[in-house]
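So, chain A:
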Amino acid sequence: MEIIISNSSDIPIYEQIKEQIKVKIASNELPENALLPSIRTLAKDLHCSVITTKNAYEELVKEGYILNVPSKGFYVAKVNKEIVLEEQLNKIEDCLDKAITIAKMNNIKLKTLKEMLSVLYEEEK
Partner candidate 1 sequence: MENVLEIKNLCKKYDHFELKNVSFSLPKGMIMGFIGENGAGKTTTIKAILNIIQSYSGEIKIFGFDNRAHDKEIKEEIGVVLDDMFFPEILTPNDINKAMEGIYKNWDTKMFHAYLKEFSLLPNKQIKTFSKGMRKKLEIATSLSHHPKLLLLDEPTSGLDPVARAEIIQILQNIIEKEECSILFSSHITADLEQIADYITFIHNGEIILSKATNELLDKYGIVKCSEKEFKEIDKKDYLKYKKSKYEYEVLVPNKKEFKTKYTISVIDKITLDDLMVLMIKGEEE
Partner candidate 2 sequence: MIGFIKKDLAMMKSNFKLLGVLILVYAIMGFMGQMDISFILPFMCVMIMISSFSYDNYNKWDAYSISLPNGRNNSVKSKYITTILMTLMVSIITILLSFMISFVNTKTVDYEQIVVTMFGTLFGTILVLSIMYPIIYKFGVEKARIGIFLIVFGIVIVGGFLVEYIDFSFLTKTISLLENYLLFILIVTMIVMVFISYTISKKIFRKKEF
């Protein structure tokens, strides 16, 4: 399992961990019932503090993505993939909204915007 965290990012580290695990669950890289590394092992491997990984897991439990089985560990819960996907789509919508606002403020046409989007999308690949 790969988790990449950036220390210079403005996003708190526990959120970075949380989001990446969510994505892995959505993409089935972490299938249902998969055992996650322990809080302390993950902290060691990611070179972060124990509280950080603990926070990330606690929030994932709260949001229903993983289950805490006492004295056994954390397992991936049964999650509705569509809901996960929806959440991700909502995020994209938010970002696009911002882009549109800027575009409108500067009189940039939809066509230009679409072109930009496809160029960027291809580049990312």
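Here is how the candidates were picked: all candidates are chains of the complex that A comes from, given by their letters.
Structure notes:
Assume a residue touches a chain if its C-beta (ideal position, glycine included) is under 8 Å from a C-beta of that chain, and two chains touch if they have at least 3 such contacts; residues count from 1.
These numbers were taken from a predicted model, which means no experiment stands behind them.
Which member of 1 or 2 touches chain A in this complex comes down to candidate 1.
The residues of chain A lying in touch with candidate 1 in their complex are 7-8, 10, 12-14, 38, 40-41, 43-44, 47-52, 55.
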